[in-house]
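Every protein chain of the complex appears in place save one, which is left out.
And then chain A:
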Amino acid sequence: MTEHKTCECLLDYFNDTLTDEEKSQFEHHLATCKDCRDELQELNMLTADLPFSAELTEPNEGMKDRILASVFEESEVPEETETPIVIKESKRRNYRWLQPLLAASLLLSLSANAYFYLNQNGQEISNPPREGTDEIVKQVQLAVSEGYEGTAEAAMIKKEEGMALVVQASNLKPLTGNEAYQVWLIDEAGEKFRAGTFRTNTEGKGAVTYSVNYEGEHNWTTIAVTLEPTPDSQQPKGDIVLASQL
């Protein structure tokens, strides 16, 4: 994309009509183009008052109770209830799905990119979680790309030793041959970093923990999962299956 053409994406970026790829390109561009940054700021300023033009519309009957109940419930009961990977005495934290992975991540060297399989009962990672100071600094749901299936959640966890990334996916398409799912972290400059590799089990579930300690400072803008022909791609070769802004 030429510089001029990239600038033309500003309004579509504002309206969120770009594809993920275009969006990440534009964000990269935005970091270097002052004109676009100024224009975006102006656009935000010019439109800031517009929501207030809405006519007062009385909310639906009982809406508050429904919404609050659903919001609070969501954080306590994970969505994937069909084959929950839950440890029995595990009601202490809100992010229940993370617990087995947190526990597992403690078993792994933080400097290694380890990948592992979840068996059907989640038995191999059944150690109870340690009480610690780990803190979830970011948690996102990844959106699935067109033509693919699956869901995934990712969390960045601040540990004493550094930052860990935990990704758990389900309902993914089965892999063939040497294929693997690869997690990438993408920074402001659009550079892509390997952030864990995993394969799925027979139920299409997979997970990985990864220690984030690349050289230099990075402001992560995107996390993506691609389907790679082999587990050792240094840069993405396959399609993006799941992705989210960070």
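By definition in this document, contacts are C-beta pairs under 8 Å (C-beta built on N, C-alpha and C of every residue); 3 or more make two chains touch, one makes a residue touch a chain; residues count from 1.
Note that contacts and distances are computed from a predicted model.
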Chain not present in the shown complex, as UniProt names it (candidates "RNA polymerase sigma-70 factor", "Sensor histidine kinase inhibitor, KipI family", "Nitrite reductase/ring-hydroxylating ferredoxin subunit" or "Phosphate ABC transporter ATP-binding protein"): "RNA polymerase sigma-70 factor"
Of A:Thr47, A:Asn213 or A:Gln235, the one touching the omitted chain in the full complex: A:Thr47
Contact residue for the chain not shown (choose from A:Lys138, A:Lys159, A:Lys173 or A:His218): A:Lys138
Touch residues of chain A, complete complex, unshown partner: 8, 10-12, 15-17, 43-60, 63-64, 66-68, 70-72, 74-75, 94, 136-140
